[in-house]
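Written below as structure tokens is the structure these notes are about.
For this depiction, one protein chain was excluded, whereas all remaining protein chains were kept in their positions.
Showing chain A:
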Amino acid sequence: MTTKTAASTLGASASRIIPLSMTAVLGLFVVGFVGFSHMEVVHNAAHDSRHSLAFPCH
């Protein structure tokens, strides 16, 4: 009973692990690209956004 409640509270059934890993990786990739990419062009394009969202910048 206890383990079943814990498992369903965490929503950690096996069928959800793959899609949730994919959304996590996608989200981290997008944030990393906008906020952390060292590419000059990306930095310049996202410049004001990076400063205004308190990302470490140049």
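Everything below uses one rule, namely that a residue touches a chain if its C-beta (ideal position, glycine included) is under 8 Å from a C-beta of that chain, and two chains touch if they have at least 3 such contacts; residues count from 1.
One rule holds in what follows: contacts and distances are computed from a predicted model.
Enquirer: Looking only at the UniProt record of the hidden chain, which name from "RNA polymerase sigma factor", "Cobalt transporter subunit CbtA", "Peroxiredoxin" or "Transport permease protein" is the right one?
Expert: Not shown, but named in UniProt as "Cobalt transporter subunit CbtA".
Enquirer: For chain A, enumerate the residues touching the unshown chain of the complex.
Expert: Missing-chain contacts on chain A: residues 8-13, 15-16, 19-20, 22-24, 26-36, 38, 40-41, 43-58.
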